[in-house]
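Here the complex is missing a single protein chain, while all its other protein chains stay put.
In order of appearance the chains are A, B, C, D and E, and numbering begins at 1 in each one.
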């Protein structure tokens, strides 16, 4: 791999940006985490609600859902507020559906009881990879919230089946690379998001080649990069939740 | 593969539903195709517009975009109209973004000139796999529309770089299967959509495991099923466009 | 009437376009009819819902309502989707209110019991007269749906009091003519829609002269044309419902 | 007609409610009229705008359009504001389209020049017949506005081709009656609105039988009632515009 | 105060415009008042509703709320309808919140019982000071509505604790002046609204200096002008409610 093209970020093809996860950053939320992945900063909070969506009423089953937003100046040039525009964009909806599905994939909704946990992921600053950072940080907030339910006796069984973490990969000048910054993402031929469990199994792959197509070997190389990176992220999640690091 | 579980549809794990593509089904559109994949029926039309989105004005470049809709009774129970609800759902937006990206991936937007082609995909009847059928049928409508531009001298170079077709796969009782009907889709552990070019390269993978996770070997098996099926679909596209079949 | 002006369509002043009604065109709906009136094609489905509008709750009475939509490329140039615009236009609302009122006029809502029937009328291709075609075809779908309720014992008394059918008329170069195509409609001085029962009585007249005014004799001549045409359409409805024609 | 059923209002079958039209009721508008038809009170204003709708730009042609609204407590029980609900109802849209078409039918849009006149019709109190009162009163406001254009030399030719006035009729206990109050309208079998010119020609008929159907002779009787009533209303318009009555 | 600048209106610095309040101007409402303050005309109605907002259900407590609207041609140039724009502007919301708060400040919501009173304030003609006129006139409508509740035995205790009235003040060429007309308001450096009780205590002050700032002595001078003017308005309210003036 000596001949790898120089990435705009100067990072190695398999090098993650510095990650920092800070917990208890919100006085009110049942769980909270400010995740920083380089210049991408996402504030994740978990809120427990006693109401479930109507399709779950009287089933004894719970739900985990996510909402995602960007502050207007989280981006290089100011982005108009979705509240002002009066609607949530297609991109935002795609992202919040992805985060919700990913977190539900590791949650036993039956043990949760008839309650709903909202994971709000608000991007304070964006530099690529906000949706994957939101999943990784959102897991922390979710974990804190369910721990609180366990500790207060609201639920009996710890409902999380595994850790979950996510990263983006891409193909830059024909080579798979890990964790694209905004400038790299804009120039990549392929953009792929991988959501993986603590055991390394796949929960979601979204891989898009708007400018080009890609091959099966390239897919596998990206998957490998993602597996290595999420192993590291899961390790970080465990330490922060265990109180071993105070971020 | 003798021990394969019986699919609810009774089909083999690698068996596609009967496909039928009928062209010129609309008197006005620059291209049109009614694609039937078993009980899934999608009407695709191509409309050429002389206006491009604002970010392309004065660039000499064109655009391909897609819109997707379901008739209220395309579904087993009636679905409320999005026009009545006053907004396009997140699911619809995800699908129309996917169709648009997929078709643009095989279109040379520079040769298109400063014009936009709308691909409208309206589901008359739904039984699983509407979004992938829309891509496969939408390609036919797009092809007809650009041929018209070429024949009338509006553009000089045929702008389509390759064929494109899509199928869904899933994991049912632990085994990868091809082309899920609605009843199968509801019970599958994993739901995956593959968009592939005529050369078999990948343009988009969306693979979701809401109930479970899956492994790399399972991903590869699904990809293989998809490659075989899209080879067949591309062959059908070529015949219908060559006038070899009249549907 | 030898001196009649030549209609753009080449038809006689009292000549209807070829009519074709195909039933059972939708696998799920309780009733369905694809009505083709020349190049005007409208897909009508009937859906039975167990919920009535709030003003009828606990009255034992049912309701028939209609919704109307046009596919974007049902028109000569593409029309923006109402779902995308985020609201139903005034024209669409006028039309769906007209269809609903017309069908209710021949329905005994008391015999229907506390249930609602939605008649969805979606225009696949438009060439004038879509609203009247929707009423004529919508009646077929409604008839099938109520027959199903009768056959399954859900209701005891057949609730339809009469047939209903509709046509448009107009005044073209000063003379009343029947069933205007789009090109004729655009040039007519007066545009009139007549909804009549099987017995020839009037349920609704909407007659508009934006470019001119008209006289009582002209109104009567148009009404006569409409009565003759709807007698024919009602005859067709009877045959298709009796299975005498398979369309 | 001795055997006529007693109308709830106690009026004769062909008796109009007392009409009063007051002009110059608004300090700013280019034309204004408060029309009172019994307990139905509609405030009509005309506003001249230098912008025409986009389809008329650079055609030299003008436009007349109407908007209609009801104050929340114009009705017996309070009606929610359309502004609060965030959308204009189908009924309102139907009415404002009707008023606009009716006024345009007697306006030479070419002589108007490239300007638009808004006729705003706001119902202060409603007791049946608000849409027809709005047309009759709206004509007054329009007349004043175009007179102002003529007097100030903005346009050369007086653009109104004829007067226009409207009334409602209905069939009550099988008999045609004129000018229904709310209580009568609720119990009528047929509800019909007639818009007629000063010469007695028809511009618009909207006749609806939700509870029943009606016959050709009944239609003609209603038309006759309407012709007599609008002759009277046109006479009133002439007097108020000539300054012969000060209302 | 000889050196006071001449106000555009020609009024003295402490001179109110002629006030006229007419009651019983609406046939249906439980209370109604047309208040005219010079060329500012606001129609206020009170409607009693048996439903309270959800946060008050089963509390035995009532609510008073207000809505505000402007007819399109209440202004010098036509203002687009909020219903047409599909949303209530920020200005309108501010005003209706202010009117509601002000009226609630003098209402014992407990004595009202579990019912809601809507005060609708619709501006027929605007010339500055519409929000303060709406409070003064809205009080009259509210008073009539609660009197009706008392007289019919629906409530036992008269729930209004005091009168309430409002005026605007401003600073014009450095001097505090009372009751600004539109032309004065546009040129004033400071715009202030005072809502005061019958006893002269303050319920609300909204004082804004977009072009300049102001001092504590100026604030006190404006408050004094407002106190004198609202004393007069409260006196007028008492007379009109006592039937001493018939307006």
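The definition used in the following text is that a residue touches a chain if its C-beta (ideal position, glycine included) is under 8 Å from a C-beta of that chain, and two chains touch if they have at least 3 such contacts.
The structure presented is a predicted model; accordingly, all values stated were derived computationally and were not measured.
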{"item": "Touching partners, among the displayed chains, of the absent chain", "value": "A, E"}
{"item": "Which residue of E:7, E:78 or E:104 touches the chain not shown here", "value": "E:104"}
{"item": "Touching residue (missing chain; options A:108, A:125, A:187 or A:216)", "value": "A:125"}
{"item": "Given E:53, E:90, E:153 or E:243, the one touching the chain that is not displayed", "value": "E:90"}
{"item": "Residue, one of A:45, A:111 or A:130, that touches the chain absent here", "value": "A:45"}
{"item": "Residue touching the undisplayed chain, where the options are A:57, A:81, A:156 or A:211", "value": "A:81"}
{"item": "Hidden partner interface residues of chain E, rising order", "value": "87-88, 90, 93-94, 96-97, 101, 104-105, 196-197, 199, 201-216, 219-220, 223"}
{"item": "Interface with the unshown chain - residue positions in chain A", "value": "26-29, 32, 39, 43, 45, 47, 49, 67, 69, 71-78, 81-88, 92, 118, 120, 122, 124-125, 127"}
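Simple rule for what comes next: only the chains that are shown with their structure count from here on.
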{"item": "Chains contacting each of chain A and chain D, listed by label", "value": "none"}
{"item": "Centre-to-centre distance between chain E and chain B (centres being mean Cα positions), rounded to whole Å", "value": "60"}
{"item": "In chain C, residues with contacts to at least two other chains", "value": "86-88"}
{"item": "Contact graph of the chains (line, ring, star, complete, other)", "value": "line"}
{"item": "Inter-chain touch pairs (all)", "value": "A-B, B-C, C-D, D-E"}
